[in-house]
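Of the protein chains in this complex, one is absent; all others appear in place.
Naming follows writing order (A, B and C), and every chain is counted from residue 1.
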Amino acid sequence: METILAREEDIIEEFSFFDDWMDKYTYLISLGKDLAKMIPESKTPENQIKGCQSQVWLNAKINENSIFFEADSDAIITRGMIALLLRVVQGQKPEEIAVYEFKFLQEIGLTAHLSPSRANGLLSMVKQIRLYGVAFQAKRK
Amino acid sequence: METILAREEDIIEEFSFFDDWMDKYTYLISLGKDLAKMIPESKTPENQIKGCQSQVWLNAKINENSIFFEADSDAIITRGMIALLLRVVQGQKPEEIAVYEFKFLQEIGLTAHLSPSRANGLLSMVKQIRLYGVAFQAKRK
Amino acid sequence: MKYLKVKKDFPILNQKINGKPLIYLDSAATTQKPKVVIDEIVNYYSFSNSNVHRGVHALSERATDSFEEVRLGLCHHINAKHQHEIIFTKGTTDSVNLVAHGFRSILKPGDEIVVSELEHHSNLIPWQMLAQTSGAKLKFIPMTTNGELDLSTLGSLLNLNTKIVAFNHISNALGTINPVKKITSAAHSVGACVFVDGAQALPHMRVDVQNLDVDFYAGSAHKMYGPTGVGLLYGKSAWLEKIPPYQGGGEMIAEVSMEKSSYAGLPHKFEAGTPNIEGVIGWGTALNWLNDIGIENIKTHEDNLLNYALELLKEIPDVVFYGTAKERAAVISFGLKGTHPYDAGVLLDQMGIAVRTGHHCAQPIMTCLQIPGTIRISLAAYTIQDDIDKFIEALKKTILLLN
Partner (left out) sequence: MKYLKVKKDFPILNQKINGKPLIYLDSAATTQKPKVVIDEIVNYYSFSNSNVHRGVHALSERATDSFEEVRLGLCHHINAKHQHEIIFTKGTTDSVNLVAHGFRSILKPGDEIVVSELEHHSNLIPWQMLAQTSGAKLKFIPMTTNGELDLSTLGSLLNLNTKIVAFNHISNALGTINPVKKITSAAHSVGACVFVDGAQALPHMRVDVQNLDVDFYAGSAHKMYGPTGVGLLYGKSAWLEKIPPYQGGGEMIAEVSMEKSSYAGLPHKFEAGTPNIEGVIGWGTALNWLNDIGIENIKTHEDNLLNYALELLKEIPDVVFYGTAKERAAVISFGLKGTHPYDAGVLLDQMGIAVRTGHHCAQPIMTCLQIPGTIRISLAAYTIQDDIDKFIEALKKTILLLN
């Protein structure tokens, strides 16, 4: 399986082809459209991350020391961001996820989406992803 | 009896002889020292004007349509100011006192003593003097 | 005059965002500040900064005099009867809380508080908290789907148990101008106290508190071209005398012993602690700037722009308007069919256009309209026609990108 680092590099390379913000956002929107919808039953209050702007739902399962996430949002660009975030962490090991910094966002110029000002749920989602890493690590011990 | 205006002009002329602030304040301090002390019995809570910096006591009586004030303070410069203020209003008619503006303070450069910042009781005292004018006018009617 | 030409007074508007000229259409959240206000702040800190009141030195006097001059200026501006009826607070939210807190010792179980459904959270939650602590009952003036208050309900809502009626002058989420006089006289007819949140009205229209006859009126400097962190509470003397002080501290007392204190007179009773001196003084300059232009001229300018924008938006098929009150000011709230407001906000930002998206701190309105939020553009004296044109162009691009 590809490491987090390798997956980040893939994404950075993909984004390097975009000349302008429009291409970038068109891609993000298409990622958002393609992201599998979470089934309504999984959208429980416990899985919900409340943002003021957009809502995010996040759920995680562990399978043989790999964490698998599913996530959703009511806003399409937030869904696009979710697709990118999940792409790097999907199936990775708890110990890696627990400390992972999502550095690629900086490279592709999308860190603003994690600003506390956005209140879109993504900042909390990133924290939550790491917490799942910590929690599943702890469980295993 | 001299009018308020005439008395103001006297004071303005007196002050015009001072070359510097030291002479002016030396005079103010000497006025403060010379001002008759109010007898303790007259320093009632009703006559007290609370400033944060210095306290002022003010009392007034009417005699044949002339108002006579007595006033005191715990600070010597405030007493000096009181001496000046009383000098112009002492024995004047209620209707004149009720609307009197204490314009001479401007001319002699002492308006700062009436700033709300000073909290020395003088601003309230000036208002109270005018209120006595209004009150005694009303009583007469 | 069709449009004002004051944009040049605002240094911040002369910049690029994401490589595009900034188009600021978020003035209802906070207005930008004219250069004179910024200069005044520099001037204050460079020449007069000092703690106010109770100082005998020259700086303290200078600061106190400027500070109190602003109180007088605001008193004239809203036509209050007395200077001491103007209380400086942290902002509108602080003002609402001050009054709601004051009523804790006045209300009893069985009393009723009437609040409108059109409120910003700041003029709702303090009353909810008051209801909870006092046992009073909270009742609501409902809104109609076009964003107006349904006044036909007033008759059944108000009764002799009604102690407070609280509502805003202009809704920040929908721009509705509420009929203050009408509601006030209905409230007074049952003896209720009227609290009006004027945060969005003060920047946009002439406010005359004596004419409106309201008991309390609140506003924020930062929404009317002044600094952040300062606001006002106007209250009729009799009411301000009646409610107890909100905060304890320096300045607000007459005499203090260890066990007990007696409170100072108005306005000091409600101004505990060092105030936002710079904020107040900057506000004074903002007020002068505003009055030099004339609030009526600002209103005309904004009304013209509002109509211009509405016409252009109507031509875009995907646009759904929220709030179409007959009387409205400076705000347009809308959605794009099949999309989430947040997505539009993000894309518009990429094109240098600052709009606000979301519930605008007015969740009950969103619940009523059954939407997650709106896209809101809001205007100010410095907004120009070209801003609207650029916004419309960007909005069309946004719609293309999202579909």
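Simple rule for what comes next: contacts are C-beta pairs under 8 Å (C-beta built on N, C-alpha and C of every residue); 3 or more make two chains touch, one makes a residue touch a chain.
Bear in mind the structure is a predicted one, so any value in this text is a computation, not a measurement.
Of the options B:78, B:92 or B:124, the residue whose C-beta touches the omitted chain is B:78. The chain not displayed touches chain C at residues 11-12, 15, 17-18, 22, 24, 26, 29-30, 32-33, 37-38, 41-42, 45-51, 54-60, 90-94, 96-97, 100, 115, 117, 120-122, 124-129, 138, 140, 220, 222, 227-230, 245-253, 255-261, 272-279, 342, 345-346, 348-349, 353-358, 361, 363-364, 367. Listed by residue number, the positions of chain A touching the unshown chain are 50, 52-53, 112, 115-120.
Residues of chain B that touch the chain left out of view are 21-22, 25-26, 29, 52-55, 74-78, 113, 119-120.
One rule holds in what follows: only the chains that are shown with their structure count from here on.
Taking each chain's centre as the mean of its C-alpha atoms, chain A lies 38 Å from chain C. Remark: chain A and chain B have CA centroids separated by 76 Å (rounded to whole angstrom). Residues of chain A in contact with at least two other chains: none.
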